[in-house]
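Apart from one protein chain that is not included, each protein chain of the complex appears where it belongs.
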Amino acid sequence: MGIPLSSNARLSSLEGRAPAITTLCSHSSLQIFHGARKEGFRTIGLAAGTPPRFYDAFPLARPDRFVTVPKMADLPSVADHLRSEAAVIVPHGSFVEYMGADAFSAWDVPVYGNRKVISWEADRKKSREWLESAGATMPRRYDHASEVDGPVIVKYYGAKGGKGFFLAKNREALDDFHPTGPYVIQEYVLGTRYYMHFFYTPLSDRGYRVGHGSLELLGMDRRDEANIDELYKLGAHEELVRAGIRPTFVVTGNVPVVLRESLLPRAFEVAAHIVERSIELFGGMVGPFCLEGIMTEELEFKVFEISTRIVAGTNLFISGSPYSDFVEPNLSTGRRIAQEIRRALDTGRLAEIIS
Amino acid sequence: MGIPLSSNARLSSLEGRAPAITTLCSHSSLQIFHGARKEGFRTIGLAAGTPPRFYDAFPLARPDRFVTVPKMADLPSVADHLRSEAAVIVPHGSFVEYMGADAFSAWDVPVYGNRKVISWEADRKKSREWLESAGATMPRRYDHASEVDGPVIVKYYGAKGGKGFFLAKNREALDDFHPTGPYVIQEYVLGTRYYMHFFYTPLSDRGYRVGHGSLELLGMDRRDEANIDELYKLGAHEELVRAGIRPTFVVTGNVPVVLRESLLPRAFEVAAHIVERSIELFGGMVGPFCLEGIMTEELEFKVFEISTRIVAGTNLFISGSPYSDFVEPNLSTGRRIAQEIRRALDTGRLAEIIS
Partner (left out) sequence: MGIPLSSNARLSSLEGRAPAITTLCSHSSLQIFHGARKEGFRTIGLAAGTPPRFYDAFPLARPDRFVTVPKMADLPSVADHLRSEAAVIVPHGSFVEYMGADAFSAWDVPVYGNRKVISWEADRKKSREWLESAGATMPRRYDHASEVDGPVIVKYYGAKGGKGFFLAKNREALDDFHPTGPYVIQEYVLGTRYYMHFFYTPLSDRGYRVGHGSLELLGMDRRDEANIDELYKLGAHEELVRAGIRPTFVVTGNVPVVLRESLLPRAFEVAAHIVERSIELFGGMVGPFCLEGIMTEELEFKVFEISTRIVAGTNLFISGSPYSDFVEPNLSTGRRIAQEIRRALDTGRLAEIIS
């Protein structure tokens, strides 16, 4: 028996009821609904305004019903209704972003995963503390431009959605940066990007054991980013910047990748330590998370971010990935979440995966 | 009952006969034959000269038989024979290109899809009129270099196969362009490219309804283009051009992608309006089509082209894509075409999908 994330009160709406897997109609919702149906769950789609019509084109992923609110900020008001429907909320990146971290944290509905992780992920300083204390190597932060001894990326505070960056190949190039607000300078790591879709289950101690549970790897992707990905076609970076065309990193989609197999052992070690540290710090991160980083020419993996719930890159792998194929055929992350809820139901361990 | 695309005379060769799905041995023919076999059809491969040997390596995609002609221009001469075989022609991009639009349009054999679409696709002006009147945003055309106020791509008239382009990051850079023939100047849109594989069926009004039928999304890819894709490795664009190395955009293959789920509603809207407009303009585009465009950093999708039949990017998804997996397991576009012909046969509605 592992760590309870929730009180019995939180779970009372699920007593003696078949739960309905519920998520916000965006991000990875097709996959979450599709996986839930495969595991025999009812599904509810949450939408602000009119439910998106595109579900009509995907009969195997359409939610059984919709619950709508006038706008995202009104989501808290449907808590009673969702509890009466025995809803279990499956959060995704956009869910927390659209609803707001505070409102989401306080929402009085059963949520899959440990909500305490939100504050650790959202705060860059706490997140770095967590990852570095777990032994992950991260891009260096510079306090002053004078310390810079290699390529850097400068980010304005509060820059949102992939905009507001300045790249410099060395300290000299940083002279061209004329700040218009507070900013941070971070090492720019050269290499290839990998977004690793891990899954931590506290319900099984078979497999790759971590804490009282075990660690799985369900897929890997690389993000498409506009305009940086195809910017080079138009001209040299320096000349474009001179012409007023600035690089941006707005995520538009994903491509599938696999990593050199010889790099997997280290990736698992890093991920395992991050899970162990999460248990010490806030009772544990459970379910899907994504390590996002850069593999350098020295084959060192530098982690620049962690996402502590299902990421959109998993949308590539609806009928399995080159990694989940070694776990079970046709296993998406969405389906894996549904399996986890099923297993917790069947063994009376919902308190360990719901908060 | 929808819009008939063909007279009874055109369909007479199919009366009381099991049709043979027939295509030209190139482009996406492996997929078309494979899908047809899965749905229980006989298959015929058309080839100029000797049939390609590579089908021998793909037992599940090899056509049942070949019909050969000395050269592509001789294809019209086998019309009688193809009718006697109850052939249904499935067109693909290379088919129309190799045979010639006029010869293809006039060919006296049953063709899957509406042949009237060919003239609307081939003529850049009519195609722009169609798409823009449907509400699609397209890259801007400039009448004079003096109007240019951002990056542009200059194309020589009649430039074929991805060659004959000039890129300029702004109006000043356009000064280096010394035309050697008539050309057009078009906005160069920065962002990431997505090629969306839609399918419109007039035979079903379930799903995402458009006109009397419904719209499906079966996959998405990005094209590989030589030499532009890897050109940057050798040097800065400007310096390469100075050294006489010019960018080219010759399609050599495809990689799989998925789009941010939150961008799907708008993609469906654009595709639906394009179908609706096609019904008004020429009786409707039916079957597979591909919207090809660029997602900008503002998350606006700018359509630069439409392909009105099966595209080669669908070759990535022989056993399903991250989108068709939500429709039916193991569904390729080739197989979807075969299903459509089967359904029309079973319901006596061939006239609505064959011209």
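Letters A and B name the chains as they come in the text, with residue numbers starting at 1 for each one.
As a working rule, a residue touches a chain if its C-beta (ideal position, glycine included) is under 8 Å from a C-beta of that chain, and two chains touch if they have at least 3 such contacts.
Quantities reported herein were computed from a predicted structural model and do not represent experimental measurements.
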Among B:84, B:133, B:252 or B:347, contact with the omitted chain is made only by B:252
Could you tell which one of A:237, A:309 or A:335 touches the chain left off the display? A:237
Given B:239, B:280 or B:298, the correct residue touching the omitted chain is B:239
Interface residues of chain A toward the undisplayed chain are 151, 167, 169-170, 172-173, 188, 190-194, 206-209, 214-217, 220, 222, 228, 231-232, 236-239, 247, 255-265, 268, 295-297, 299, 320, 322-323, 325-329
Positions on chain B contacted by the hidden chain, ascending: 26-30, 34, 52-54, 56-61, 94, 162-163, 224-227, 229-236, 239-240, 243-245, 248, 250-256, 312, 315-319
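By our rule, only the chains that are shown with their structure count from here on.
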Distance between the CA centroids of chain A and chain B (whole Å) is 35
